[in-house]
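Notes for the one structure printed next.
The other protein chains are all here in position, but one chain of the complex has been omitted.
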(Lines give C-alpha, C1' and ligand atoms only; values in the text may rest on other atoms or scores of the structure.)
Protein backbone atom coordinates (compact mmCIF):
# COMPACT_ATOMS: atom_id res chain seq x y z
CA UNK A 1 0.00 0.00 0.00
CA UNK A 2 1.38 3.44 -0.77
CA UNK A 3 2.27 5.53 2.25
CA UNK A 4 -0.35 8.29 1.95
CA UNK A 5 -3.20 5.81 1.46
CA UNK A 6 -1.89 3.83 4.43
CA UNK A 7 -1.77 6.85 6.75
CA UNK A 8 -5.19 8.06 5.65
CA UNK A 9 -6.75 4.59 6.00
CA UNK A 10 -5.17 4.03 9.43
CA UNK A 11 -6.43 7.38 10.70
CA UNK A 12 -9.96 6.73 9.51
CA UNK A 13 -9.99 3.19 10.88
CA UNK A 14 -8.98 4.50 14.32
CA UNK A 15 -11.92 6.92 14.22
CA UNK A 16 -14.21 4.11 13.07
CA UNK A 17 -13.07 2.00 16.03
CA UNK A 18 -14.12 4.84 18.32
CA UNK A 19 -17.54 4.96 16.65
CA UNK A 20 -17.91 1.20 16.90
CA UNK A 21 -17.14 1.37 20.63
CA UNK A 22 -19.84 4.00 20.89
CA UNK A 23 -22.35 1.71 19.15
CA UNK A 24 -21.42 -1.09 21.55
CA UNK A 25 -22.07 1.27 24.48
CA UNK A 26 -25.36 2.40 22.94
CA UNK A 27 -26.59 -1.19 22.74
CA UNK A 28 -25.53 -1.90 26.31
CA UNK A 29 -27.22 1.35 27.48
CA UNK A 30 -30.50 0.49 25.71
CA UNK A 31 -30.26 3.43 23.32
CA UNK A 32 -33.17 4.00 20.96
CA UNK A 33 -33.00 1.42 18.17
CA UNK A 34 -33.12 3.73 15.11
CA UNK A 35 -30.30 5.82 16.65
CA UNK A 36 -28.14 2.69 17.01
CA UNK A 37 -28.85 1.67 13.42
CA UNK A 38 -27.94 5.15 12.14
CA UNK A 39 -24.59 5.00 13.90
CA UNK A 40 -23.98 1.54 12.47
CA UNK A 41 -24.88 2.75 8.96
CA UNK A 42 -22.49 5.69 9.39
CA UNK A 43 -19.72 3.21 10.23
CA UNK A 44 -20.54 1.17 7.13
CA UNK A 45 -20.33 4.30 4.98
CA UNK A 46 -17.02 5.25 6.62
CA UNK A 47 -15.61 1.76 5.96
CA UNK A 48 -16.71 2.00 2.34
CA UNK A 49 -14.78 5.26 2.19
CA UNK A 50 -11.67 3.52 3.54
CA UNK A 51 -12.13 0.83 0.88
CA UNK A 52 -12.07 3.52 -1.79
CA UNK A 53 -8.88 5.01 -0.40
CA UNK A 54 -7.21 1.60 -0.35
CA UNK A 55 -8.49 0.73 -3.82
CA UNK A 56 -7.22 4.07 -5.13
CA UNK A 57 -3.74 3.33 -3.79
CA UNK A 58 -3.93 -0.22 -5.08
CA UNK A 59 -4.86 0.79 -8.62
CA UNK A 60 -2.20 3.49 -8.76
CA UNK A 61 0.67 1.56 -7.26
CA UNK A 62 0.26 -2.20 -7.33
CA UNK A 63 -1.92 -2.62 -10.42
CA UNK A 64 -0.14 -0.18 -12.72
CA UNK A 65 3.26 -1.53 -11.77
CA UNK A 66 2.36 -5.20 -11.97
CA UNK A 67 0.38 -4.88 -15.18
CA UNK A 68 3.50 -3.58 -16.83
CA UNK A 69 6.03 -5.92 -15.34
CA UNK A 70 4.34 -9.26 -14.97
CA UNK A 71 1.95 -10.23 -17.75
CA UNK A 72 0.90 -13.43 -16.03
CA UNK A 73 -0.53 -11.60 -13.04
CA UNK A 74 -2.93 -9.51 -15.09
CA UNK A 75 -5.86 -11.87 -14.88
CA UNK A 76 -5.47 -12.14 -11.11
CA UNK A 77 -5.31 -8.34 -10.69
CA UNK A 78 -8.40 -7.79 -12.77
CA UNK A 79 -10.36 -10.52 -11.04
CA UNK A 80 -9.49 -8.98 -7.69
CA UNK A 81 -10.87 -5.62 -8.80
CA UNK A 82 -14.06 -7.25 -10.09
CA UNK A 83 -14.39 -9.19 -6.86
CA UNK A 84 -14.12 -6.01 -4.81
CA UNK A 85 -16.77 -4.44 -7.02
CA UNK A 86 -19.19 -7.35 -6.80
CA UNK A 87 -18.93 -7.65 -3.01
CA UNK A 88 -19.62 -3.95 -2.60
CA UNK A 89 -22.90 -3.65 -0.72
CA UNK B 1 -34.50 -2.95 22.76
CA UNK B 2 -35.80 -6.40 23.64
CA UNK B 3 -33.42 -8.58 25.58
CA UNK B 4 -32.72 -11.28 23.00
CA UNK B 5 -32.01 -8.75 20.25
CA UNK B 6 -29.75 -6.86 22.65
CA UNK B 7 -27.73 -9.95 23.59
CA UNK B 8 -27.41 -11.07 19.99
CA UNK B 9 -26.42 -7.58 18.77
CA UNK B 10 -23.87 -7.14 21.59
CA UNK B 11 -22.26 -10.50 20.84
CA UNK B 12 -21.96 -9.76 17.13
CA UNK B 13 -20.63 -6.25 17.74
CA UNK B 14 -17.89 -7.69 19.98
CA UNK B 15 -16.87 -10.03 17.16
CA UNK B 16 -16.99 -7.14 14.68
CA UNK B 17 -14.67 -5.13 16.96
CA UNK B 18 -12.21 -8.02 16.80
CA UNK B 19 -12.40 -8.03 13.01
CA UNK B 20 -11.95 -4.27 12.87
CA UNK B 21 -8.83 -4.55 15.03
CA UNK B 22 -7.58 -7.17 12.57
CA UNK B 23 -8.15 -4.78 9.65
CA UNK B 24 -6.25 -2.06 11.51
CA UNK B 25 -3.35 -4.49 11.99
CA UNK B 26 -3.50 -5.52 8.33
CA UNK B 27 -3.14 -1.90 7.22
CA UNK B 28 -0.26 -1.32 9.60
CA UNK B 29 1.41 -4.57 8.41
CA UNK B 30 1.07 -3.60 4.72
CA UNK B 31 -1.27 -6.47 3.94
CA UNK B 32 -2.30 -6.95 0.33
CA UNK B 33 -4.89 -4.26 -0.54
CA UNK B 34 -7.70 -6.50 -1.91
CA UNK B 35 -7.42 -8.67 1.22
CA UNK B 36 -7.88 -5.61 3.44
CA UNK B 37 -10.89 -4.46 1.41
CA UNK B 38 -12.48 -7.91 1.65
CA UNK B 39 -12.18 -7.89 5.43
CA UNK B 40 -13.66 -4.40 5.52
CA UNK B 41 -16.55 -5.50 3.29
CA UNK B 42 -17.16 -8.49 5.59
CA UNK B 43 -17.42 -6.08 8.54
CA UNK B 44 -19.90 -3.93 6.62
CA UNK B 45 -22.02 -7.01 5.89
CA UNK B 46 -21.83 -8.07 9.55
CA UNK B 47 -22.92 -4.59 10.68
CA UNK B 48 -25.83 -4.72 8.25
CA UNK B 49 -26.78 -8.00 9.88
CA UNK B 50 -26.72 -6.36 13.31
CA UNK B 51 -28.94 -3.59 11.92
CA UNK B 52 -31.48 -6.21 10.85
CA UNK B 53 -31.47 -7.80 14.30
CA UNK B 54 -32.02 -4.42 15.95
CA UNK B 55 -34.70 -3.43 13.44
CA UNK B 56 -36.46 -6.75 14.01
CA UNK B 57 -36.57 -6.13 17.76
CA UNK B 58 -37.62 -2.53 17.18
CA UNK B 59 -40.53 -3.43 14.91
CA UNK B 60 -41.75 -6.17 17.22
CA UNK B 61 -41.45 -4.34 20.50
CA UNK B 62 -41.29 -0.58 20.19
CA UNK B 63 -43.28 -0.02 17.00
CA UNK B 64 -46.12 -2.44 17.66
CA UNK B 65 -46.55 -1.17 21.20
CA UNK B 66 -46.30 2.52 20.40
CA UNK B 67 -48.50 2.34 17.32
CA UNK B 68 -51.25 1.01 19.53
CA UNK B 69 -50.79 3.24 22.50
CA UNK B 70 -49.75 6.61 21.21
CA UNK B 71 -51.39 7.74 17.99
CA UNK B 72 -49.30 10.89 17.77
CA UNK B 73 -46.03 9.01 17.55
CA UNK B 74 -47.05 6.99 14.49
CA UNK B 75 -45.71 9.41 11.92
CA UNK B 76 -42.36 9.58 13.74
CA UNK B 77 -42.09 5.78 13.95
CA UNK B 78 -42.83 5.32 10.28
CA UNK B 79 -40.43 8.06 9.21
CA UNK B 80 -37.70 6.41 11.29
CA UNK B 81 -38.24 3.11 9.49
CA UNK B 82 -38.15 4.83 6.10
CA UNK B 83 -35.03 6.69 7.11
CA UNK B 84 -33.29 3.46 8.09
CA UNK B 85 -34.32 1.99 4.74
CA UNK B 86 -33.11 4.94 2.67
CA UNK B 87 -29.72 5.13 4.39
CA UNK B 88 -29.14 1.44 3.79
CA UNK B 89 -26.13 1.16 1.52
CA UNK C 1 -51.22 1.21 -2.63
CA UNK C 2 -52.46 4.71 -1.85
CA UNK C 3 -53.25 6.86 -4.84
CA UNK C 4 -50.50 9.50 -4.53
CA UNK C 5 -47.76 6.87 -4.06
CA UNK C 6 -49.17 4.99 -7.03
CA UNK C 7 -49.15 8.03 -9.33
CA UNK C 8 -45.67 9.06 -8.23
CA UNK C 9 -44.27 5.53 -8.60
CA UNK C 10 -45.88 5.08 -12.04
CA UNK C 11 -44.48 8.37 -13.28
CA UNK C 12 -40.97 7.55 -12.09
CA UNK C 13 -41.10 4.02 -13.49
CA UNK C 14 -42.05 5.40 -16.91
CA UNK C 15 -39.00 7.67 -16.80
CA UNK C 16 -36.85 4.74 -15.67
CA UNK C 17 -38.10 2.72 -18.65
CA UNK C 18 -36.89 5.53 -20.90
CA UNK C 19 -33.48 5.46 -19.25
CA UNK C 20 -33.29 1.70 -19.54
CA UNK C 21 -34.05 1.93 -23.25
CA UNK C 22 -31.23 4.45 -23.52
CA UNK C 23 -28.83 2.03 -21.79
CA UNK C 24 -29.89 -0.71 -24.21
CA UNK C 25 -29.13 1.64 -27.11
CA UNK C 26 -25.78 2.59 -25.56
CA UNK C 27 -24.72 -1.06 -25.40
CA UNK C 28 -25.82 -1.67 -28.97
CA UNK C 29 -23.98 1.49 -30.11
CA UNK C 30 -20.73 0.47 -28.34
CA UNK C 31 -20.82 3.39 -25.93
CA UNK C 32 -17.89 3.81 -23.58
CA UNK C 33 -18.19 1.20 -20.79
CA UNK C 34 -17.96 3.50 -17.73
CA UNK C 35 -20.67 5.71 -19.25
CA UNK C 36 -22.98 2.72 -19.63
CA UNK C 37 -22.33 1.62 -16.04
CA UNK C 38 -23.06 5.13 -14.75
CA UNK C 39 -26.42 5.16 -16.51
CA UNK C 40 -27.20 1.73 -15.09
CA UNK C 41 -26.24 2.87 -11.59
CA UNK C 42 -28.49 5.91 -11.98
CA UNK C 43 -31.38 3.58 -12.85
CA UNK C 44 -30.65 1.47 -9.77
CA UNK C 45 -30.71 4.59 -7.60
CA UNK C 46 -33.97 5.71 -9.22
CA UNK C 47 -35.56 2.29 -8.58
CA UNK C 48 -34.46 2.46 -4.96
CA UNK C 49 -36.22 5.81 -4.78
CA UNK C 50 -39.40 4.21 -6.15
CA UNK C 51 -39.08 1.49 -3.50
CA UNK C 52 -39.00 4.16 -0.82
CA UNK C 53 -42.13 5.83 -2.19
CA UNK C 54 -43.96 2.49 -2.27
CA UNK C 55 -42.73 1.54 1.21
CA UNK C 56 -43.84 4.91 2.53
CA UNK C 57 -47.34 4.36 1.19
CA UNK C 58 -47.32 0.78 2.45
CA UNK C 59 -46.33 1.73 6.00
CA UNK C 60 -48.86 4.54 6.16
CA UNK C 61 -51.83 2.78 4.66
CA UNK C 62 -51.57 -1.00 4.70
CA UNK C 63 -49.43 -1.55 7.78
CA UNK C 64 -51.06 0.96 10.10
CA UNK C 65 -54.54 -0.23 9.15
CA UNK C 66 -53.81 -3.94 9.32
CA UNK C 67 -51.82 -3.74 12.53
CA UNK C 68 -54.89 -2.31 14.17
CA UNK C 69 -57.51 -4.52 12.66
CA UNK C 70 -55.97 -7.93 12.25
CA UNK C 71 -53.66 -9.07 15.04
CA UNK C 72 -52.76 -12.27 13.27
CA UNK C 73 -51.25 -10.49 10.31
CA UNK C 74 -48.76 -8.49 12.37
CA UNK C 75 -45.94 -10.99 12.16
CA UNK C 76 -46.33 -11.23 8.40
CA UNK C 77 -46.31 -7.44 7.99
CA UNK C 78 -43.20 -7.05 10.09
CA UNK C 79 -41.37 -9.85 8.34
CA UNK C 80 -42.17 -8.25 4.99
CA UNK C 81 -40.64 -4.97 6.13
CA UNK C 82 -37.52 -6.75 7.40
CA UNK C 83 -37.29 -8.67 4.16
CA UNK C 84 -37.41 -5.47 2.13
CA UNK C 85 -34.68 -4.05 4.35
CA UNK C 86 -32.40 -7.06 4.11
CA UNK C 87 -32.68 -7.33 0.30
CA UNK C 88 -31.81 -3.68 -0.07
CA UNK C 89 -28.54 -3.53 -1.94
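Lettered A, B and C in written order, each chain numbered from 1.
Please note the rule applied: a residue touches a chain if its C-beta (ideal position, glycine included) is under 8 Å from a C-beta of that chain, and two chains touch if they have at least 3 such contacts.
These numbers come from a predicted model, not from an experiment.
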Exercise for the section: Using the contact definition given at the top, list the shown chains touched by the missing chain. Expected result: A, C
Exercise for the section: Looking beyond the chains shown, say which of A:1, A:27 or A:55 touches the absent one. Expected result: A:55
Handout entry: For chain C, the residues touching the chain missing from this view
Key = 1, 6, 9-10, 13-14, 16-17, 20-21, 23-24, 27-28, 30-31, 33-34, 36-38, 40-41, 43-45, 47-48, 50-51, 54-55, 57-58, 62, 80-81, 83-84, 87-89
Fill in the blank from the handout: Note that chain A touches the absent chain at residues 48, 51-52, 55-56, 59-60, 63-64, 67-68, 74, 78, 81-82, 84-86, 88
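Basically, only the chains that are shown with their structure count from here on.
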Problem - Of all other chains, the one whose Cα centre sits farthest from chain C - result: A
Practice task
Kindly work out which chain lies most centrally, taking the average of its C-alpha atoms as its position.
Solution key: B
Completion exercise
Chain centres from averaged Cα atoms put chain A and chain B apart, in whole Å, by 17
Practice task
Express in whole angstrom the distance between the two chain centres, defined as the mean CA positions of chain A and chain C.
Solution key: 28
Handout entry: chain B-chain C separation of Cα centroids, rounded to whole Å
Key = 22
Fill in the blank from the handout: Residues of chain B that touch at least two other chains are 48, 51, 55, 81, 84, 88
